[in-house]
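Heads up, one of the protein chains got dropped from this complex, but the rest are sitting where they should.
A, B and C are the chain letters, set down in written order, and residue numbers restart from 1 in every chain.
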Amino acid sequence: MQLFSKNRMWRQHELRSSYDVVIVGAGVHGLAAAYYLGKKHGVRKVALLDKSYLGAGASGRNTAILRSNYRTPEGIPFYDASLKLYEGLSRELDWNLLFSQCGHLTLAHSDSSVTGLRVRAENNQLLGVNSRIIGREEIGNLVPSLNLSESTRYPILAALYHPPGGIIRHDAVVWGLARACDRMGIEIHAFTEVTSIIVENHRAVQVITNRGRVAAGAVLNATAGWATTISRMAGVPLPIVTHPLQACVTEPLKPFLDTVIVSATLHVYLSQTDKGELVIGAEIDPYQSYSMKSTLPTLEQMATYTLELFPQLHGMRILRQWAGICDMTPDFAPIIGTSQEVSNFYMDVGWGTYGFKAAPISGKCIAELIATGKPPGLIQPFSPARFETGNLVGEKAAAAVSH
Amino acid sequence: MREQVGLADLSYRAKFDTKTAPSRPFWPLGRNHFLIVGEPPLSPPSGATDVTSVYAELLLAGPSSTAVLSKLTSLNLSDAALPNLFCAQASLAHAHTIFLREDIGSIPGFRLLISREYAESAWEAIVHAGHEFHLQPFGLGALELLRN
Amino acid sequence: MKFRFHDKTIEAQPGDTVAAALYRSGQRIFSRSFKYHRPRGLLCVSGKCPNCLMNVDGIPNVRTCITPVHEGLRVKAQNAYPSLETDFLSVTQRFDWLMPVGWYYKTFTRPAMWHAVEPAIRKVAGLGEILPSGPREYEHAWMHAHTVVIGGGWAGMQAALAAAERGEQVVLIDDQVALGGQACYRKRMGPRPDAIIARIRAAANIRLLQNSYCFGLYEGNLLGVLQRAPHPGASERLIHLRAQQTVVASGAYEAPIVFPNNDLVGVMLSTGVLRLLHLHRVQAGKRAVVVGKSLQAGEVAEELRDGGIEIVAIVDPDTILKATGSSTVNGIQTRTGHFSCDLVVICGPRIPDNGFVAQAGGRIEWSEPQGAFLPTLPPSNVSAVGDASGEAVANTIAPLPTSKRAFVCLCSDVTSADLCDAVAEGFNHIETLKRYTTATMGPCQGRMCQLSAIGVCARETGRSIGETGMTTSRPPNPGVSLGALAGPKHHPLRRTPMHYAHQDLGVVWLDMGDWQRPRYYTDHLAASEEERVLLEYRAVREAAGLIDVSTLGKLDVRGADSGKLLDKVYTHRFSDLPPGRVRYALMCDEGGIILDDGTVSRISEDRYFVTTTSGNLDFVQQWLEWQICATGWDVHITNVTAGYGAMNLAGPKSRDTLRKLTECDLSSGSFPYMACREAKIKGIPAILLRIGFVGETGWEIHCPAESAEGLWRAILGAGHEFGVRPFGVATQRLLRLEKRHVIVGVDTDALTNPYEADMAWAVKLDKKEFIGKTLLAHAAKDRSRERLVGFVLQSPGVPEDGAAVVVDGQPAGRVTSARYSPAQLAAVGLAWVKTSLAQDGVFIDLRVNGELLKAKVTMKPFYDPEGVRLRQ
Partner (left out) sequence: MSFLIPCPNCGNRSVYEFRFGGEVQAPPTSAAPPGDWQKHRFNRVNAAGVQAEWWFHRSGCRQWMQAVRNTVSNEVLESFLPGDKQE
């Protein structure tokens, strides 16, 4: 029984001279791509390169919220497919990802945000995603601890309720996928930093790392925060600006909040972990930066908005605050596909603040693209070509908070 | 006020905003941006915009005025950073404010120009922050007394 | 002084903390551990470990060992049922074999099973509970200093005095009850440095922040400081302290030693025992075993003997086998024998508290001779002194025996065996080890466990401690309350000059950002929103209505290049606008996306008056300033929004009403539609714009803010005989919708261009150059995307804003605004549809309450399509 086994999750390897596929970035996206390459397409001569320890980047820094109640006809089926893959992943990996489908509530504090939520509810329902607008009474039943007073500065008017949404243990996803990849013979190389990519005749032929150079049949950029840096090595420009995103966690409390709460007006999202800690997330920092230092004003904002929703928490202490860096695209939608300039350079980047939710489906789709050369329909709207025509995806029109 | 701190509404005073340095006393707000404030009637320099109605003017004066303000703004209000007759702009209780340091004799004084629609909200915030220092509102009469 | 501990009354002495008073009253168990519910007693007595967390006055997880007692305090234990002494859940420790490290990842991998057990796990996890508590006041403050010294011990005081003597403004932060650091509770170190304390207090340029702790050193040398009880009216104050130089003098704290049963009640850190003894005059036990290396342990033993505690033995950590006892310690088993005692005093490694240096970007490296992580390359504006820098720190790292009862992390019950197992599974990097085992992630923030966890990781991986390295130091540390971070509840409110006139009339407010606007008027009568809106609607269409539009952004634009600038930023042409005329103004970005709209009036040859939407004023002003800055043009923009009260009088009787108050000729002949004039109304100087957002004859009147309320009342008075009424935003939204007037941000979004919004008339592509021209010219030809159309619903009902347009069961657009139109006697609205459907007379399906209803597309206004009324 695995409970009592002490088997190694993944092994260390020497870097080989060539791989069929070299994946830059061993976070959830790179791991998922490798997993599906191996599992669905039998491509196992794959190396995952990461400049730090496993899960050091956005995969271990996000607030682990899963949902599929997006706004656009492009976004909804994509995230819905992702959520469904997540639902089966604990079993598939034989590793409990602690996915708790506790429900997801997006609160509206103004008429215009109610309208925005209604657009989402309508499109969700038409596309078969369980999500609906609920009133104050039902909100009160779901979250009795929430401040539903009408005399606050921003009273809660309604909410978008999405029962299948919830939280998952983000690190467990990384470790579970890594173990599965390792068992298929896929190599994970931590502390292996890519320093340049050699392109010849519009093909990426070699990847140079701090541990030596490797030849590659295909290269996948699956980084977050460093997508422009890696793509630039292959001569591929990107419409991305990198911003920090911060979150914090309180000391453990007995359970008082069993759903995920997002407030679009107050730019804050909260959930309580099984350990009892309250995890609070903020909007992205308002300026470009690669710094992962947390800031006091953002912490104060998170506290202010949390207390608007749960004033009784005023004495709770924040234990940790951290930042990750997010690659923001102009339309708040990812860039998935083959680069225009380099034929075997693939991208699974530009995930902004919502990449974790999409890891399994984008891994699956990008694996299919790499293995077959054909992009699955689900990712076609997210191709890099859309920035040449200006045919952007409409997710940006949804509220500013995208968790 | 002489011992603690007081707050007055002097919004009636005339204010003009101009791009060219005027010949009379002014407060410099930035490169090519100047403010004239004074007792009405005040004739506007040519090309200036009358902003009398745009800004409310509150006067916070007294030995504790810096302590009160430091609960509401991140601006450095120390004598070294903002000496008498110097000005600065910053947020005060979340509203953009022009701070004019104008001491009354030896009593520190700050004239606060706040966009009119925020003024009531800012007044309330200052009074709240001033409780600890026994802040008192005062009128023009008291100001006259103080000057003499 | 007395306070309540559950149903007991506890006597406290002056200067007592809650924990000291409880200890004196005989309480020994202070908490139950997180996972196994093992009894835990006092350990550090300095607010650093997780052992004394209780609920105090409703607030959970309070460190009772540093919480001063005040009369009437209510204290309760947490995470123990039914009591601290008997906790049913302590049986879990018998099943610890079922819960090896990471057990939850390896079990319940079937979603249905996990779903079933998760609620039970949630219930037993967690620590404190929130209980009702009285209101608390939290404050914010900002401070600036040349030099900030963190820590009021010997080194900190020296540093503060030295800086003060250099003439610098100094702030000294100390979290203890008295200055002097260790000297306050280590009597053998010598007397309290009273002379230096007196000099600190006397120095004019040293500001002392006592009972305050620094919780983070942020970028730009910003220190987050929490001051407890700053004055009687506030419980906590968060100080944003900006320093030029920061001196970290936060000393060193003691950490436990790892051996089996090292968490028993009665096993305490030596500093904890001494603090109890000297700060609170409480003997932690009668017969003590001191565990430590000879010199250090000898000193502690001497000091305890001075305090009347019998020393049974001094034991070298290398020889310890385990502590004995069931819940409370009763002895120490060593290789040489068993020593009975009721107190075990641990002389643990002293950890330099230099996380702030790391937070500031300094490098922290392991020093083998000192047995500590020390700052090596602090940034130029941060330095460490005293014990924080490693001075006088010389640790010998005790062995870390692998045992299922040797606790490394007290917060989450992680043992040394757990850590070894995790490393064997591949979690061999300190960061992954931390995440997998949760060691260092509990309420102690790693203080008690980090060094031991690193030690185990190093040994198991065959690396040195230095190679293994530390986890990242992150603020806030110590933790800080949400209340203190949020600060005083202060929401700025923007009030229009007519605010109190509305209130007098009876009003339901609408929040628009910080602004408050009348949604509709109630006349103090209870009636539904629909009824009130209809009343106001009829007044405007049949007589006249008056609405407060003071929230419109207003910019005064002057200077030689004003026309040139407006031509560049708006899609229409303004340089040729004659004085006395108004033009609609649409602003796009370089991609041709609509940013804002408003009006531009030319008041005189050299002065334009520009209005923007209420929410976009700041953005528009910044956009204009940006163009000026980039071009160097001669334009002076003044935001005069607050300077003008603005109201719109509209309706067939508006001219009759206004005529009573002004000498200005209001006839269409001399004051036509889209003209502007400066005139006096009731003696008040005003700017009048003849425009028609709601589709009737009307004037938008701007007057000095201080006169606006008077003018508002005067117009309503003059119009009384004609049936003039005030109307609110809800009515305005209906009136404009009948005219198909678009509201930027409501009917458009971040992807909308003017062609899609059916506003091609507002774009002058023949203009030489303006922002967005190239891509707008491109968009003018591209009809592949969506269009904004009007619709009339063909059956009863009103679609809600946001309802879907459906084609073949798929989402194919959305309704942006819809209302019941008295003019059409049906619901009308605006909706985004595929371009192919954007033709008069086409039928579309709308989803109304889950049902599909037919609506007819129209590209013309629903009311007065030819625009006759507003020109009358």
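By definition in this document, a residue touches a chain if its C-beta (ideal position, glycine included) is under 8 Å from a C-beta of that chain, and two chains touch if they have at least 3 such contacts.
Please read all numbers here as calculations on a predicted model, not as lab measurements.
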{"item": "Visible contact partners (per top-of-document touch definition) of the missing chain", "value": "A, B, C"}
{"item": "Per the touch definition above, residue among C:His778, C:Lys834, C:Lys856 or C:Arg871 touching the missing chain", "value": "C:His778"}
{"item": "Those residues of chain A which, in the complete complex, touch the missing chain", "value": "226, 228-229, 237-242, 286-291, 293, 295-297, 330, 387-390"}
{"item": "Interface residues of chain C (partner: the chain not displayed)", "value": "218-220, 222, 240, 242, 361, 590-591, 618, 622, 625-626, 629-630, 632, 769, 773-775, 777-778"}
{"item": "Residues of chain B (touch criterion as defined above) contacting the omitted chain", "value": "29-31, 33, 74, 88-91, 96"}
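Here is the rule we use: only the chains that are shown with their structure count from here on.
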{"item": "Interchain centroid distance [CA atoms averaged], chain B/chain C, Å", "value": "30"}
{"item": "Rounded Å distance, chain A centre to chain B centre (Cα mean)", "value": "49"}
{"item": "Where chain A and chain C are represented by their mean Cα positions, the distance between them in whole Å", "value": "22"}
{"item": "Parts of chain B lying in touch with chain C, wherever the complex brings them together", "value": "11, 17-19, 47, 49-55, 70-71, 73-76, 78, 80-81, 93-95, 115-118, 120-122, 125, 128-129, 131-132"}
{"item": "Touch list for chain A against partner chain C, complex", "value": "2-4, 6-11, 53-56, 60, 73, 87-88, 90-91, 93-101, 110-112, 114-119, 121-123, 125-127, 153-154, 169, 171-172, 175-176, 190, 250-256, 258, 274-276, 291, 293-296, 299-300, 302-304, 306-307, 312-322, 331, 390-392, 394, 396-397"}
{"item": "Chain A contact footprint on chain C (complex, rising order)", "value": "34, 58-62, 79, 98, 100, 103-111, 114-115, 118, 121-123, 125-130, 132-133, 136, 138, 216, 218-219, 222, 224, 238, 240, 359, 421, 424-427, 429, 431-432, 435-436, 438, 441-443, 445, 474-476, 479-483, 485-487, 491, 510-511, 591, 745-746, 749-751, 775, 784-785, 800-804, 806, 809-811, 814, 816, 847, 850"}
